[in-house]
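Just one protein chain is left out here, and the rest sit where they should.
What follows is chain A.
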Amino acid sequence: MKGFFKTFEHDHWVMPYLKRYKGLLALVLFLGFMTFFCGGALMFNSGYLISKAATHPYNILMIYVPIVLARAFGIGRPAFRYAERLTSHNWVLRIVSDFRKRLYQAVEKQAVAIRQTHQTGDVLSILAEDIDHIENLYLRTVFPLVIGWLLYLFVVIGIGYFNWAFGLLMLLLLGVIVILMPLLSVAVNGQREFQARQVQRTFYTKLTDSVLGLGDWLISGRRQAFLGQQDAPIDEIATLRRSDHYFQWWRNLAIQVIFGAAVILLVWWAGLMFTHDQAQANWVAAFGLALFPTVEPFADMSQGVSEWPVYRDSINRVNRLDEHEPVQVPQVTVGAFETLTLDHVRFTYPGAQRQVINDLSLTLRPGEKLALLGPSGTGKSTLLKLILGDETPTQGQVTVNGVPVAQLQDQRAQLFGVLDQQPYLFNTTVMNNVRLGNLNATDEDVRRVIKAVELDDLIGSLPDGYNTQVQEAGSRFSGGERQRLSLARILLQDTPVIILDEPTVSLDPITEQHLLDTVFDVLQDKTIIWVTHHLTGIQHVDQVRFIENGQFDMQGTPQALYRDNARFRALYDLDRGH
């Protein structure tokens, strides 16, 4: 219980929405309550109806009201239920829209930080899953629980109206079902369900690991070891599941037993209360039958609640997301691009020992083209992050026209265009994807840049032309074509500085050659910083720099380096296959 309140102490993901849409929420709860009310009332009314009829009243009109009511409740129950299900889903989906927007904004603000703390892209799927969990929290825990309690209060007050002492007894007895049992479920089963998810997640990771390395398993010939590795989690999951099931069976039996006791007591009480004359005795059957339809909502409460620990996990995670708002730097704007300067820049990742960038200085002017090379881990990617302002130097500064890039983040998309290893294509049409570079671009502009990147023939040959869907992550197109589409996007974006972050790394040499020719042809008048892993196409730049241990090592024009530097010449020749 303590954990419950603690979860919501600083919550700003679940509670605020309960408040914002309180009208609809009240409607959902009302409809849910009416569903079960009608169910109980139908049996109550029917019991009275036939008891009354059995006294052979002299006129049919004497039972006319119960007859009409029987039909009303009979129609009411399914109608309310239908309405409740539609309203609650509508309510939850409305909240999901808000959630998605918020999650997007939270992730957007800290895109860099999140990628650092969570290495894999899985974090995104986990977050998306969290939203589904919160959706289920409402549908499977909150609504059934509140509706169950409303029903419980109604039953207790209804009986208490006739006899407060017996009402109190029912309060206690049914309280065991609607309060004690859910608590017990959270305590016992909740922990286990949480544990089961943990085991499942570990199993998932392990199995993925084994399947990804299946080739090596096969070559190793260690079939028994492979199977043995999966046995432990399989058995562990089975054991947890078994205890889970056993608990559920016995808990449900306990609920039924208490419920049965309540029915017997109710009949007994009705026998004491309503047997003074025949007119009163007609109510006995009503009370005797009315309780049965409530057992279903009461029993469901415990199951919904035992899923709580999983939801709590999700609520905590999304709440933690916007805990650390990044510090806002006041933003300014600069005019036409004149210089990009790195002035004695040093950088160490927070919490790390090693200095990744060690006193780098560099100045680039409009139209200059620089290639950066160096083994992986020497700080090439970090340098790009510093230039873009995703990271701030620990010492020294990165400036554009003399203004630190941290102050130019609002203008960053007008200053820098980026073509990286795997540019993302959204699951929409070619036209829309390219137009993302400049939303004001006309169809004519898009066609122009597509022609510039030499994709016009290909797009033209597609049955849907520019309206072709690129499919998930652009899978409709090959690696080289995807790069060209992104290049077209950058052309529309029309920024003075272009950053190329190993755009050809997954391409074969022929495709690579052609792509680089196009890139440097269409970006002739731009300033280019190109990080590359080898020397193909190096003749396109006017300056080559090698980074080694966070410092510039060899540098010069490719021609001069080839002429004067034996090491460069050796690398170059090797790259060309000599």
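FYI, a residue touches a chain if its C-beta (ideal position, glycine included) is under 8 Å from a C-beta of that chain, and two chains touch if they have at least 3 such contacts; residues count from 1.
By our rule, contacts and distances are computed from a predicted model.
Enquirer: I want to check something: the complex is missing a chain, and I'd like its UniProt protein name from "Ferredoxin", "Cytochrome ubiquinol oxidase subunit I", "Pyruvate dehydrogenase E1 component alpha subunit" or "Thiol reductant ABC exporter subunit CydD".
Expert: "Thiol reductant ABC exporter subunit CydD"
Enquirer: For a quick check of understanding: of A:Phe4, A:Tyr104 or A:Tyr349, which residue touches the chain that isn't displayed?
Expert: The one listed residue touching the chain not shown is A:Tyr104.
Enquirer: For the full complex, which residue in A:Val14, A:Leu289 or A:Leu500 touches the chain that was left out?
Expert: A:Leu289
Enquirer: Who touches the missing chain here, A:Val14, A:Leu42, A:Leu364 or A:Leu491?
Expert: A:Leu42
Enquirer: Thinking of the whole complex, not just what is shown, which of A:Leu168, A:Leu183, A:Ala225 or A:Val332 touches the missing chain?
Expert: Here the residue in touch with the unshown chain is A:Ala225.
Enquirer: Sort through A:Phe143, A:Phe298, A:Trp530 or A:Tyr562 and give me the one touching the missing partner chain.
Expert: Of all options in A:Phe143, A:Phe298, A:Trp530 or A:Tyr562, contact with the hidden chain holds for A:Tyr562.
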